[in-house]
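All remarks here apply to the structure that follows.
The complex appears here minus one protein chain, its other protein chains still in place.
Chains here go by letter, A, B and C, matching the order in which they are written, and residues are numbered from 1 within each.
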Amino acid sequence: MLNPHEIISEGSEVVVYIDERRRWIVRVVRGKVFGSDRGYIKYDDIIGQTIGSEVKLSTGFSAYVLKPLLIDYLEKGFRRRTQVLYPKDMGLILVLLGIGPGSRVLESGIGSGFMTSVIANVVRPDGHVYAYEVREDFAKIAMENLARVGLDKYVTVKIRDIREGVDERDLDAAVIDLPNPWEALDSIYSALKPSAPVAFFLPTVSQVEKLLNAIQEHRGFTDLRCFEVLLREFHLVSGAIRPRTRMIGHTGYIFFARKVIVK
Amino acid sequence: MLNPHEIISEGSEVVVYIDERRRWIVRVVRGKVFGSDRGYIKYDDIIGQTIGSEVKLSTGFSAYVLKPLLIDYLEKGFRRRTQVLYPKDMGLILVLLGIGPGSRVLESGIGSGFMTSVIANVVRPDGHVYAYEVREDFAKIAMENLARVGLDKYVTVKIRDIREGVDERDLDAAVIDLPNPWEALDSIYSALKPSAPVAFFLPTVSQVEKLLNAIQEHRGFTDLRCFEVLLREFHLVSGAIRPRTRMIGHTGYIFFARKVIVK
Amino acid sequence: MLNPHEIISEGSEVVVYIDERRRWIVRVVRGKVFGSDRGYIKYDDIIGQTIGSEVKLSTGFSAYVLKPLLIDYLEKGFRRRTQVLYPKDMGLILVLLGIGPGSRVLESGIGSGFMTSVIANVVRPDGHVYAYEVREDFAKIAMENLARVGLDKYVTVKIRDIREGVDERDLDAAVIDLPNPWEALDSIYSALKPSAPVAFFLPTVSQVEKLLNAIQEHRGFTDLRCFEVLLREFHLVSGAIRPRTRMIGHTGYIFFARKVIVK
Partner (left out) sequence: MLNPHEIISEGSEVVVYIDERRRWIVRVVRGKVFGSDRGYIKYDDIIGQTIGSEVKLSTGFSAYVLKPLLIDYLEKGFRRRTQVLYPKDMGLILVLLGIGPGSRVLESGIGSGFMTSVIANVVRPDGHVYAYEVREDFAKIAMENLARVGLDKYVTVKIRDIREGVDERDLDAAVIDLPNPWEALDSIYSALKPSAPVAFFLPTVSQVEKLLNAIQEHRGFTDLRCFEVLLREFHLVSGAIRPRTRMIGHTGYIFFARKVIVK
C-alpha cells in the first residue's frame, strides 16, 4: 500500500497517461527513456516526483504519471492467454455474491487470473481464493499476474479438474468459468456452505440451457437467475457526446444460484 | 459473521424463497407465522434448522430459508426514499475504483445508502466511508439501512453540502451522486490523494456534458471516461430461454476521472 | 388517400394528440364530444378544419388533430389478440427483404395483422400478401384491422396450416411468425422463387437453435443470419434528455435465409 503522496522511485510501476488511446503501465528504470509517438520522457525526470503529477514530453505535450489501479492491469497490464471476463461482468458478480473481507471463495477455472484478482482484492487479508485449474500454463500466467499486483498470497491454485472433487468445505461463494459446469455441480455443492451463492459465466445460450436443466435435476440449488451485461463507452467530446461507434456486443451470461439443503 | 452451518434462531433475519417472484426478507419471531398466497409456515418450525434448508408450506409447496445476501437487501430489504444505483452500476464502479479492504472513500450524497453499503462491505474493517449528505432524512434512512446489515460502523455521515468543503484529506477514492457535481470539484479534489479515482453517477446526458466542460476547465482531473451499463435478465424456462420482456432501459451514466497535480 | 389539405369531416378518423401519453385515434361524429382529463372538444368544432390543426380543449389546453399514420394504428388503433411484432422488428424485416410495390409475399401466421399491414402498405397496389393462418378468430381480427386502414384488398387469408402446403408459387419473399417454423420449411420452399428471401420471427433462442438445425439439414436455404433489435425511446425534456427508465427488453429474434437450388 502506498502512502498518500507516494513518491515515484526506481522500480515503481506507473501508468503514463497521454490520452485515452495512449496509456501504458511501465516500470521506472533509472537511465532509461519512455518513448511514444507524442514524444519521450526520461525516467530520471520523474523519479522523485509525486505520483499523479503532470509531466512534459520532449515535444511539449502533457502526460500524467498515475498510480496503476487494478482496472489498469485488467485493461492493459496483465498477460492473457484465455478469454477473460470483463469489468462489467466482474462487477455484477461481486455485487451478486456479496463477497468482502474474510470471504473464502471457490474459483474454477482460473484462466488468466483476471476474475481472481478482483475477488482476491476484496477478500484480503483474511479471506482466500481456492482456485482449481486443469491447465498448468494458465495457472502459471494467472499467478504471475496476481503476483504483479501483490495478490498472489491470497490465492491457492490447484492443478486439478474440479469434477474430481474439491478439498475445501463451507466456502462462502463460488465463481465458475468452465465450458461444462453442469459436470461440476457435485463438487461445487460439496465445497459451499448451505445457502452460499455461486455465479457461473457462460458464453453461449446453449450452455445456459444445459446448466439450467442439470441444476434443476440436481436439486441442490435454488434462486436461479441469469443476466447479461452490456457496456457502452461514450466518446467524450464537448458538444458532440455520443456512444462509441464500436462496442463489445457479447462476452457471456452470468448464471446465479444458491446452495440449498433439500429434505 | 455466521458460522458455516448457521442455525436459525429467534430474531434471525432470513430470506423465505418460494419462487422468483415470491421472496421476502423476514425476521423470525417465535409463535408467529409467515403467510403467502402459496401457504404459510410457522416460524417455530424453522427455528433450529440450518440456514439454506428446504421447508414445506402448509399447502405442501416447497420454500427455502436462505441467509440474506447484500443483494437481497439491495433488491428487497432496504428502505428507499431516493433514486438508487442499481447493482449493475455499483458493480462497475467497484471494479473501476479498485477499492478493497482498508480503502478510505468519499461519498456524496448518501441517498438511501445503497451504494454506501456496497462500498462499506468491501473496505471493512480498516477502511471507512466518509459520506456527505444535505438531507438529514436521507442520512437517517441510509444509516438505518446500514445498521440493519452491520455496516454502519464503517460509515461516518456528515449533514453538510459537500460544496462547502470536506474535512478529509488523502482519501483513496470518491463516489459522487449529486445533481450538480460540477460545483463540487474543488471539494472532491481536496479530499483525494493524488492520482486517486472518482466515479460520478449522472442520470442525464446534459449532466455528462456539463461535468465534462467543468472538469476540463478545472484541470485537476484526467483519464475522463464515461460508461453506461445495460442489464438484461433472462426468463429461465427450459426449452424457452429468452430475455425478459421488460427491462430497466436507463439508470444513469458513470463518469470516471482521476485527480492529477498540474504544474 | 387524402388530398394535401384534407378537411376533417363527419366520420373521419383522426388522432387527437395532447401530449405523449395522451393521444387517441377517434372517429369524428357530429353532435358528440371528445373528453379527456385535460378537457373536452366538441367534434362539431373540428369538422371543417384542416387536418393537422391546433385546437383548444375546454380547459384552454392545446391539442392537435392529426391524420393517423400506420404507426398510430400499430401503437394505438388496431385490436390485438396475439403477441405482435414491434415497429423496430418490422422495419428491419422490410429492409432485409427489400420488398416494395409489386412484391408478392407469403405470410404465416397472420396474428393480429400488424406485420401484414406494414407489408401490404409497401406492396400495393399490384403486389399481394398471401397469408396462412390456422386460427379463424385471429384471421378475422387481422382482416378487420386491415380493412380499417384500407389495406385488406391487398391481402388474401387462407385458414390453413401452412405445413399442409401452399397454393402459391414463385413468391418474392416470406415472413414466418410460427411457433414451429422448422416444420414448415418444405411449404415455404415450394412457395418462393429461387433466391427469394424469408424472415422468421422467433421469441426464444431454443427456437433459433431448432430452426438452424432443421434448415441446415433441409439444405434448400443459404445466407442464414440472425438479428435482435433493441429500441430505446428517449425522454425529451430540454436540459435533461435521457433514455426512458423502462423499455421493452425483448420481443424476438429475426432469422433470415434465402432459397437456393441445390444440385
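Throughout what follows, a residue touches a chain if its C-beta (ideal position, glycine included) is under 8 Å from a C-beta of that chain, and two chains touch if they have at least 3 such contacts.
Keep in mind it's a predicted model, so treat the numbers as computed, not measured.
Taking the complete complex into account, the chain left out of view touches A, B, C.
Here the missing chain is touched by one residue of C:Glu144, C:Asp161, C:Asp186 or C:Glu228, and it is C:Glu228. Per the touch definition above, the residue from A:Val205, A:Val229 or A:Val260 contacting the chain not shown is A:Val205.
Of C:Leu70, C:Ile110 or C:Leu178, it is C:Leu70 that touches the chain left out of the display.
What subunit A contributes to its contact with the hidden chain is residues 203-206, 232-233, 239-252. With the whole complex as reference, residues 1, 4-6, 17, 20, 23, 50-54, 64, 66-67, 69-71, 74, 87-88, 90-98, 100-102, 118, 121-122, 124-125, 169-170, 193-197, 205, 208-209, 212-213, 216, 222-234, 236, 238-239, 241, 243, 253, 258-263 of subunit C touch the missing chain. Touch with the hidden chain on the side of subunit B covers residues 205-206, 209.
The definition used in the following text is that only the chains that are shown with their structure count from here on.
Averaging C-alpha coordinates per chain places the centre of subunit A 46 Å away from that of subunit C. For subunit A, the set of residues that touch two or more other chains comprises 205, 209.
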